[in-house]
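Note that one protein chain is taken out, while the other chains of the complex remain in position.
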Amino acid sequence: MKAKNEPGMTLIVKTITRLTVGLILLYGIYIVSHGHLSPGGGFAGGVIIALSFVHLMLAFGKDVALKKLSMSFAGLLESMGAVMFLSIALLGFMGGYFFLNFFSKKGLPFHLFSAGIIPFCNIAICLKVGAGLFAIFVSLVLLYKTDE
Amino acid sequence: MLEINILLLFMIIGAVIAVEVKDLLSSVVAVGAVGLGLSMAFLVLKAPDLAITQLVVELLCLIILIRATIRKDLPFSTSGRWLFNTLSTICFLAIFLTFAYFALKDLPQFGKPVMRVAKTYVEEGLSKTGAANIVAAIILDFRGYDTLGEATVLFTAVIGVLAIVRRIGRKKEGKNEG
Partner (left out) sequence: MLTYFLCFILFSIGVYCVLRKRNLIKIIIGLGIIEYAGNLFFALIGYRTEGRSPILTQDQAIKNMVDPLPQALVLTAIVIGLAVTALMVAIAIRIYEKYGTFDITKINKLKG
């Protein structure tokens, strides 16, 4: 029952997707930013963020999702995550060795701004995993489209 | 530990169904059930980080596998040396499980781990890194090289997928033919 030959699924799926996709993205960001206090971290949060874009693509078709996050921008984000993680590791040489937790004041434990470099590493890994898995999914889907 | 044994039996049944069923889509759904059982087993084993990661990874893995299997055939041919192949495989697995039984006797008892390295991490993790989540402290501070290698492997896998599915090679083939 497609209305005007538009891509994607039916109206019910689209309405529910409009409601839930923002919440999924927000939950992923929460998981990443509280990775040093509670279960979660960069890996799980990155996959959740990638899943929110995958959800958008499955419901609305590839054009809407690629307008939000294009393929080249995803590649840029992934490279940025890799460079950010490596540069955080290299900054440890300021204090002596690779991967040094170089903040002298690490902040109060059990609070959001604590634990030195660990939140920044979480953000870098989240960018890398999320953009990389989204790029994998988009490339597999585009291959499928060209088969038709 | 009764719960973990029940979950393992569930996973074994799901794996047997996934291996033996003829329809590919049913097989993929059964392996998804195995993954969700694994997620629950991690939760029982007191590893909430692993449970969250396994759950979301299983969802994405299921989507990718369904994309591969949709509208594809399943050649189910039992010609050739069917009996010989099956018997040799089962013999190999029986020998493997027998030796595994003797090797597993020498492991530490289930429920009593030898925490020689991890004792340092547990005792000094909070004062050295300031992170309340000890697993995050290990993967990003104490064992940062491990995570760096993981990032390299992920990068290589993404580049490999993009290189395999790109369309430049096919355009050249079309030019040669037409």
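Order of writing sets the labels: A and B. Residues in every chain begin at 1.
Criterion: a contact is a pair of C-beta atoms (placed from the backbone, for glycine too) under 8 Å apart; a residue touches a chain by one contact, two chains touch by 3 or more.
Treat the numbers as computed from the prediction; the structure is a model and nothing was measured.
Mapped onto chain B, the interface with the missing chain covers residues 1, 4-5, 8-9, 11-12, 15-16, 18-19, 24, 27-28, 31, 34-35, 38, 41-42, 45-50, 53-54, 57, 60-61, 64-65, 67-69, 72-77, 80, 85-86, 89-90, 92-93, 96-97, 100-101, 104-105, 107-113, 115, 117-118, 121-122, 125-126, 132-135, 138-139, 143, 146-147, 150, 153-154, 157-158, 160-161, 164-165. Take chain A: the residues that touch the chain left off the picture are 38-39, 41, 43, 47, 110, 129, 132-133, 136-137, 139-140, 143, 147.
Convention: only the chains that are shown with their structure count from here on.
Measuring from the averaged C-alpha position of chain A to that of chain B gives a distance of 21 Å. Chain contact summary for the complex, chain B toward chain A: residues 48-49, 51-53, 56-57, 59-60, 63-64, 67, 126, 128-133, 135-137, 139-141, 144-145, 147-148, 151, 154-155, 157-158, 161-162, 165-167.
Partner chain B is touched in their complex by these residues of chain A: 31, 35-41, 43-44, 47-48, 50-51, 54, 58, 78, 82, 85-86, 89, 98-99, 101, 106-107, 109-110, 114-118, 121-122, 125, 128-129, 132-133, 135-137, 139-144, 146.
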